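Apart from one protein chain that is not included, each protein chain of the complex appears where it belongs.
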Amino acid sequence: MNLKRYGVAVAILATAAISLTACASNEAAPAATATKTASNLTGTLNGIGSSAQGAAETTWIAGFQTGNPNVTVNYDPQGSGAGRTSFIAGSADFAGSDAALKTTELASTFVACAAGSSAIDLPVYISPIAIAYNVAGVTNLKLDAPTIAGIFKGTIKTWNDPAIAGQNAGVTLPSAPITVVHRSDDSGTTQNFTEYLSANAKSVWDAPASQTYPYPVGDAAKGTSGVAAATKAAANSIAYIDESGAAGLSIAQLKVGSSYVKISAAGAAAVVAASPITTGRAANDLAIALNRMDTSKNAWPLVLVSYLITCQTYKDAAKGALVKAYADYVVSPEAQKAAASQAGSAPLSTALASKVSAAIATIK
Amino acid sequence: MSTATIARPMTNSLTAGKLPRGSSWFVLVGSWLIFGGLFAILHASGATKDFNIIGTIFFGTVFFDVVIYVISLLVEGGRRATDRLVTSLVATAFIIALLPLVSLLWTVVANGLGRMIQPSFFQDSMRNVIDAGGGALHAVVGTLEITGMATLISVPIGLLAAIYLAEYGRGHLARGITFFVDVMMGIPSIVAGLFAYALFALIFNDPGVRSGFMGSIALSVLMIPVVVRSCEEILRLVPNELREASFALGVPKWLTVLKVVLPTSLAGITTGIMLSIARVIGETAPLLLVCGFTASMNYNLFSDRMMTLPVFVYTQYANQGANPQPFLDRAWAAALTLIIIVMLLNLAGRIITKVFAPKYGR
Partner (left out) sequence: MTAGTTGATKAKLRLGDRIFSSSTILAGSIILILLAAVAAFLVVQSIPALVAKPGTLPNNASNFWVYVWPLVFGTIWAALIALVIATPLSIGIALFISHYAPRRLAQTLGYIIDLLAAVPSVVFGLWGIVVLAPFLQPFYTWLVTNMGWFPLFSGPVSGTGRTILTAAIVLAVMCLPIMTAICREVFLQTPRLHEEAALALGATRWEMIKTAVLPFARAGIISAAMLGLGRALGETMAIALVLSPALVVNFFLLTSQNPNTIAANIALQFPEATGVTVNALLASGLVLFVVTLAVNSVARYVVNRRKAFSGAN
């Protein structure tokens, strides 16, 4: 009786499966595209890492697979920490990470890399972080770093606080309490946001930079999309968020130096390009020491840089060639432009892109 | 409740001192209307953004409970009033439970149906799709295969263990199993995923191993305790008289279990199994860990990454592009698909139960 029952259940599943077995119509082998220089790359690449890069990786993978129809690239947006750990353990061919490898991590043995070879960080994804808010009738808020720190620390509690009103003459601010929305999960966005505040508003923001939100203030929400949803749902709310997730919210202007700056991809890319490479690391390891105090014109120093982490030399040469081709594509202007339109990132500046390309050329 | 506070003179007539038939319905609709009016005024005065239908039903129903109790207390006396109160409370419970269900289904259908009925949703995978378009075929296939395999592993083990506990279990082993099944209920799903990952990484000596089958194992860890607990509970309810009658006819124990106990409890067991499938089919975290993430088709349960619907829903929601609408559409459509799959499974289970279960009393 039981057997019969399971038999039927299996049969139903089997029928359902068979009815779905028609190959996905968008996966028909694109033989027609052979007119282009046919790529001779084959194989599968698996990456794990940052969810901030998720949308951009999707775009890059699509572009790369279109050019190389026999290659499959998978990217699990599990998180930067998981990405780095998996990469070190050899369970991913490359990692995406919002932070460069730590020195302790660099000292470990990378299973996928050839003996004696270490891993390198390649900055490939730049995203400006927006201070987004949802206050009825207010669309052109201007804030400086100490005010932002005060709001997100909870010392500035209402919208018509003199600290905010003083910078926004002529704007009618409600007397409503401020609902702060921050990330509930550990994230690179929080890391970069707190880094910016502790550099620019040290007297207010006394907590060290961390990927966990340090103060017990306001509402917490999971992920960029969660923060965006919570901010949109709550009146009089404010949040820090990757610019790509801020659609539908107003974005505050940031006081950089002595003037207020509108958020811009170019400004973010310029800050990254002008920042020095961390010293004391391998030659091709392009970990960037972001200059949060950059006050040049239109600079947007509230920025997140995400890395592609690969081996300098792979144990498996074929894998190395694949990763090299993929990384090469990722920093190409067309891929950076595609990511900018699809994922809202800021394209690498030409100078940085050529530096990264040079590093990629050494991957084996 | 004060059952004897109001003593009313007894009359002989059968209908005296009783509320007329249908009065409950009258009061219920009445109190809905009252609160509907109240919320309509709130809406009209601009205090609330739109007409609060859920509030109307919720508060109207609660109001109804109070009113019907008071009326019945005045007309019918304490005992009947209590009876009416309980009846209305029970109905209220049902209505309250329906509210989130309806609201949830409405949200999912309203957001997902439009995308789901586009044929591409079941014809395409997400390979090389960056914005609009694409589909969830790879995720549907993955979910069916992984959950199907998890069911194939869990149900025999779980059901047999439940039979052991209900029919054979004595002493240390039974107590141990009961105890550990209870413990297993508390395994956080992500731990199940990590366990499956560690197990396979150890067996294959390859930290990069990912497959749908690993997902099935992770889901089984979560599913087995639910199957055992619900089946055991149901098996224990089979009246002993049935077993004794069977033994008295000289039927061996194993046949008694197979031919008497199981058919009698078939409806409950099916429900339990369906619920346990529903419990795991929506798991996200462990599958993301062990089955990985892919945008391409994969029919092979035993090698390479596999997509599943919950992971699809989650990643589409969590990694929206600059133009979020196509991503959200796909997420809701996949959620709707998942609900429909479970519904169909449930329906199939019920039909099977109907065909095989013995006909009796209720």
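The letters A and B name the chains in turn, as written, and every chain counts its residues from 1.
By definition in this document, contacts are C-beta pairs under 8 Å (C-beta built on N, C-alpha and C of every residue); 3 or more make two chains touch, one makes a residue touch a chain.
Because the structure is predicted, anything quoted here is derived from the model rather than measured.
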| item | value |
| --- | --- |
| Chain not shown: contacting residue from A:51, A:127, A:224 or A:312 | A:51 |
| Touching residue (missing chain; options B:33, B:66, B:96 or B:355) | B:96 |
| Chain not shown: contacting residue from A:222, A:281, A:315 or A:364 | A:222 |
| Absent chain, residues of subunit A that touch it | 51, 78-82, 84-85, 102, 104-105, 177, 179, 181, 184-188, 211-212, 216, 218-222, 226, 229-230, 233-237 |
| For subunit B, residues in touch with the removed chain | 48, 54, 79-80, 82-83, 86-87, 89-94, 96-98, 100-101, 103-105, 107-108, 156-161, 163-169, 173-174, 176-192, 194-195, 198-199, 221, 224-226, 228-230, 233-234, 236-240, 243, 247, 252-258, 267-268, 271-272, 274-275, 278-279, 281-285, 309-310, 313-314, 317, 331-332, 335, 338-339, 342-343, 346, 350, 361-362 |
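The criterion applied here is as follows: only the chains that are shown with their structure count from here on.
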| item | value |
| --- | --- |
| Separation of mean Cα positions, subunit B and subunit A [Å, integer] | 36 |
| Residue ranges of subunit B in contact with subunit A within the complex | 120, 122-125, 127-131, 133-135, 137-138, 140-141, 144-145, 148, 151-152, 155-156, 159, 201, 206-210, 258-259, 262-263, 266, 270, 288-289, 292-297, 299, 304-305, 315, 317-324, 345, 348-349, 352, 356 |
| Subunit A - residues contacting subunit B, complex | 1-2, 4-6, 8-10, 12-13, 16-17, 20-27, 44, 46, 51, 54-55, 58-59, 61-63, 65-66, 72, 74-78, 86, 89-93, 111, 223-225, 244-245, 247, 338, 341-344 |
